[in-house]
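The other protein chains are all here in position, but one chain of the complex has been omitted.
Chain IDs A, B and C follow the sequence of writing; residue 1 opens each chain.
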Amino acid sequence: MAVDRRGFLKFVAGATTGVLATPVPWKLLDDASIWTQNWSWIPRNVDGENSYISTISKLCPSAAGMKIRLVGNRPVRALPDDNHPLSMGGITALAAAEVQLMYSPSRVKRPLKHSGDGAYVAISWEEAEKILKENLRRAGSKIAYVSGDETGTINELLSGMAKESGSEDFYVMPSEVQPAARAFAAMNGNGQLGYDIENSDYVLALGANILESWGTVLRNRAAFKQSHPAAEKPTVKYVYAGPVQSNTAAGADEWLPAKSGTEAIVALGIANLLIKAGASVNAPDFAEFKALAAQFTPQKVASLTGVTPAKLKAIAVELSKAERPLVLTGSEFGQGTGVATVLAGTAVNMLLGSFGREGGVKALPLAPKVIASGMDRSEIADKDLVAYLSRISAGKVPAPRAMVFYEANPVYGLPQPAAMAKVMDKVPFKVAFTSFLDETAQACDLILPTPLGLERFDDVETPYGIGQAFYALARPVAPCAVDGKPAADVLLNVASQLNMDLGFATYEEVLQAKAEAAGADWDSLMEGEFFTSDAVAEQSGLRLGAAVMGKALAAAPKAAKLSIAPVQKLNIGTPNTAIPPYNNKTIRRWELQKNEMYVAMNGATARELGVVKHDRIKLTNSSGSIQARVNIFEGVMPNTIAVLMGFGHTAFDEFSKGKGENVMELLTVGYEAGTGQSVWNVAGVNVSKA
Amino acid sequence: MEERLLHPADGNSTSRQFGGAAPFFVGLVVALIFGWWAFPGMLFSEQEQPINFSHKVHIQDAEMECSACHYFREDGTFAGLPTTESCAECHSDEPLGEDPEEARFIKEYVETGKEVKWHVYQKQPDNVFFSHAAHSLESCNNCHDFSEVELCSQCHIDVANMDKAPTYYENKLTTYSKQTMKMWQCERCHAHPEHYGVTRSSNACFVCHK
Amino acid sequence: MGKNYSLPADHELFPEGTSRCSLTKFSIWMGLVGAVALWGLYAAFRVLAEGLGVTGLDDYFGFGLWITFDLAVIALGAGAFFTGLLRYILNIDPLKNIINLTVIIGFICYSGAMLILVLDVGQPIRAWFGYWHANVHSMLTEVIFCITCYLIVLIIEYIPLILEQKQLNRIPVLHHLAHNLHVWMPLFAGIGAFLSTFHQGSLGGMYGVLFGRPYVLRDGFFIWPWTFFLFVISAVGSGPVFTVLIATLMEKMTGKKLVSWEIKSLMGKIAGAMLLVYLVFKFADTYAWAVDVLPRSGLTFDQNFYQTIYGKWLLWSELFLCGVVPCIILLTPKLRNTPALFYSAALLDCIGITINRYVFTVQALAMPVMPFDSWETYAPNWAEWGASALVLAYGAIILSLSYRYLPVFPQERALNATKSN
Partner (left out) sequence: METKEFTIKWGMAIDLDKCTGCGACMVACQAENNLAPIADASNKIKVMNWITVYELSNGKPYPEHDVAYLPRPCQQCGHPPCVSVCPVIATDKNEEGGIVSQVTPRCIGCRYCMAACPYHARYFNWRDPVWPGGLEKALTPDVSVRPRGVVEKCTFCHHRWMAAKDKAIVEGRDPMDLPEGEYVTSCTEACPNGAITFGDLNNEEHEVAKLASSKYAHRLLERLGADTQVYYVSRREWVLRQLDNYLEDEKVKG
């Protein structure tokens, strides 16, 4: 039957009318809109039973205690743990992102071999262990180990392996720990300095970034929280001295502007005033100390540090009036400070009668080592990685044949990283045990993925800054998201094949022994409990270390006309984590724009330099140079440029790679007179428009 | 075209014959048949459960309570469907009955530890928060006189006496089950003023959405 | 029938007694416009496929070029409803000579605005929620309903014009349909005027109700929000001259006289009168805003302006250069009847209204209300320009086709015949 055009049009009209009287258009309209809430490329909610596992962070330098929430068997959140002494109901911006870091795009997914042409080749664990074993054997005693862990027993294992092969070269990445340990050793002390912040009634933080990155931050913050009831007058005064009105300064009740690296001088200035007011210490070298302190008159302190005499006097008076004052010393950016800084701060504490007193400084006992051939904490603290690498660089010692990096990223995280990278080039075989493809891993021949702290057994022993002896286990909350193996297991296996006798077959046994040595109960540790002890280490013949301080300060570098003040913020990550995916939203607007970082200076300094906000500048000194834009922030001391740490990664993923530049390029290593400790907390800089 | 040229007269007469309203009504009928009869079949795909689960066997023969598998967890969440692990508490090594489906379940799921991808007839979209705890007998029976089965069947298919799991219809466009309740169905109770005072639930958006 | 090769190939479709350019020339023009439209379609495609992240909009500027564009064309398209009102309801007969054009422009403006809105909502597939799940308290709901209804009215008004196309009009059914629709036109004009008044008003109301935004908040006087009336009157104060400008542009492009000067002048006079009314209210409004709304919010007048981009020059231009000046010109017969001045005034009038819609949309959002917040700036990107250009191209296409094939201008024959004689 033929249908003409008119008939067809009528048919269409009928069909249209008919369709409108069916569910077709209406159902499709509705379903299409439902489809938009259910797009296949948008992830779905995956339900399951909730459970919580208490553990401790191995990624966050604060050693945050935390509860991991699992849905089914999936970890989804790192939550604060009210009952944990290293959380006390809070979490850091870094630890809060820890579960998400399990799935970070920059995780090393499987063992990798760096082939000759620079490409990564995936290899099996079997092959990886074989390569490792052969190279360690070949290197013999010409081997160095570098660890990025401050609190774990893994350091005994690593140092034990070094010693077993005849090498003394085991190092931990530099932090506040080494100068503090060396200072206490210089005082003839026994144990680790601990700070009872929560029981103090006046807290003076000299450089120590206590509300952001210094020590066991969450515990510090919990003390701050307790002493600062909302909408009420604080019960404890917090004073922060440093060159930048940092996060700690924002929380502190008073910000005392003081130039970078002058913490010891401020402390001695206070000591001088306290001694004048009648304070003394029963120590063999008190007279020497008194003479030293007397040199630091308020006027001299003012000229060296920028702290006005009136302010200094006021602080000294407040300290002496307080019942349980506490002085904390450190570096605003958590590293590079000298032994003298800690000595001077401890001396002030002793003058205030705060040593060994509640709310003061304590000597915390450390558990004895369990791997006989390994090094204990004080031995480790004596090992200065930066000094070692500098000696290699200067040709004073030969480069090792092999280097083992355990969760350490010296290529990014050390001062003058370019020089450090050159040292690396001289080492024929380098292996990195790492969770993330960081700068150091990129420079290594073999890259071995380690499970994160959330995916393995590990331990934390008395982190620096805490006020009581502490031991806890990190426990796996989920299977490793990648094809990783715990470094300790791999190394124990390799060690046994190399006929090293470390005394243990598995790492769990090591941890059990350590727990026992610490006096902790293994079973309760395995349930997420933790061990704390208020025991203190007995002291005898404690000195002030006046001679050490005297030498160090006599030769202290003069502050440059224009200096750098590195600023550390935990939300931007560490050299090991880089910027976690969720954290780059927490970077402030005028800290980073696209890939350009901003540095901050006050208006007067900017005028003097002839720059305005957003200007592109080049910061140069003898170590290196970086480019940045100018931000004006009045919370920076005159002639000081505040530079945020944590930028300028050349490895990792799109969340951190290529963003800004690394301030470490500008930090020049010097050596503290008297102790030889490497320091880099004073850096001059020249600014030019770029 | 060719035909029209060959038989122009016929063509015209046909047109005249069918002229007027006829093509319109043909179109109308075709559309109605398509829209009411063919379209629903095209929109939904039919799927069977991966394992034929007989509620009848479990309830009548094994005398199990519904809450043996569908229970509340301590934190107030509803467990929904049991995991393979909990099924394996009874169905482990040897089949308990004759049904080949049970043997297959043990072989394919219990032995491998795999979870069964059950089709959930009333599966609500992600944006819906449904509290099983709030829709309890205590709450509803303040006024109603529901048995447990009656209450559950307000929303769920009454599978208690079924030997064969019903066919699951999936909307090809939305990927939701045909039985997924629409908002107006929830509102039969939620928008009912008499419910407010007794249940303290309202028809507020966030009572049900997440 | 013998072919006259001097005539364009499609000459049989032309309106009775008119001449048009060659089909080739017309095709080249359409090709040019089509190219612009293609660019716009590409932008539209990207926006629909990837989301509004393609545009220069952000969380501070949720509204930008597109909303400004929509508001501006809807205001300028107001010539349609207002001329219709005057012609059919108030029986100002001479306006019949331009009414067709106003209807086409109105149709283009409203349908174009709808097109932009489809892109501008994040979930176009859910756009029908606006009708089905309507929130009666929202000014935007009023806008959605009125625009939709009014667009339907405009389509109904446009249809008879299409049906009057020479070939179509030969079909008896269509001829009768067109005729009957014409008879009913006053009714549609009335409905259109009613709907259009409401949504022009509700567009203004959309801003005036934003009590979190002191820059646009207009409360505390007579009726809240009084921007409702400002937007209605400003639209009728500019729509008529916009129509005239389009007509003149078409005259320039076609080289023909399409609308007599008397009609243009009449439209100008009407717009001028409405503009005067508007300005009285606008000055009162600005004053009340500065001395009442702002201090109540703890803000000073100066705090509402920022650098050049959101500087006071915008306000002064809107009020004086593009308000008072055109108003004087349009209302002074001598000045009005000087074509150069008249067209300048018309243009300034339209620019003034566009500035008004722009600052209400963009500057309102740029102004930081939280004291510690900062001024942000907004610049549309290629995707927004592209989509806007698409609407302009679409308008040009509709207008070109309408002009070529439909009897849009009743005076065209007479005016051009006189000219050739």
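The criterion applied here is as follows: a contact is a pair of C-beta atoms (placed from the backbone, for glycine too) under 8 Å apart; a residue touches a chain by one contact, two chains touch by 3 or more.
No experiment lies behind these values; they were computed from the predicted model shown.
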Original post:
Which chains here touch the chain that is missing from view?
Top reply: A, B, C
Subject >> Touching residue (missing chain; options A:14, A:61 or A:80) >> reply: A:80
Subject >> Chain not shown: contacting residue from A:288, A:379 or A:653 >> reply: A:653
Original post:
Which one, A:602, A:623, A:662 or A:675, makes contact with the chain that was left out?
Top reply: A:602
Subject >> Contact partner of the left-out chain, one of A:165, A:320, A:416 or A:583 >> reply: A:583
Original post:
Which positions on subunit B touch the chain that was left off?
Top reply: 72, 74-77, 125-127, 129, 131, 133-134, 136, 200, 202-207, 209-210
Original post:
Touching the missing chain, which residues of subunit C?
Top reply: 50-53, 57-63, 120-123, 126-127, 129-130, 133-135, 137-141, 144, 206, 209-214, 295-300, 303, 364-365, 369-373, 376
Original post:
Since one chain has been left out of the picture, which residues of subunit A touch it in the full complex?
Top reply: 34, 36-37, 39, 41-48, 69, 71, 74-80, 89-93, 96-97, 99-100, 102-107, 211-212, 217-218, 221-222, 224-225, 228, 230-231, 233, 245, 247-251, 257, 481, 569-571, 580-589, 592-594, 602-604, 634-638, 653-655
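As a working rule, only the chains that are shown with their structure count from here on.
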Subject >> Distance from the mean Cα position of subunit C to that of subunit A, given in whole angstrom >> reply: 61
Original post:
Between subunit A and subunit B, what's the gap in Å when you average each chain's C-alpha atoms?
Top reply: 53
Original post:
For subunit A, which residues are shared contacts with two or more other chains?
Top reply: 32, 35
**OP:** Any chance you could list the residues of subunit B touching two or more other chains?
**Re:** none
Subject >> Touching residues on subunit C, where the partner in the complex is subunit A >> reply: 123, 125-126, 128-129
**OP:** Would you mind writing out the residues of subunit A in touch with subunit C in their complex?
**Re:** 29, 32-33, 35-36
Original post:
What does subunit B use to touch subunit A in their complex?
Top reply: 3-4, 10-11, 14-15, 18-19, 21-32, 34-36, 39-40, 43, 73, 75, 77, 79-80, 125-127, 171, 173-176
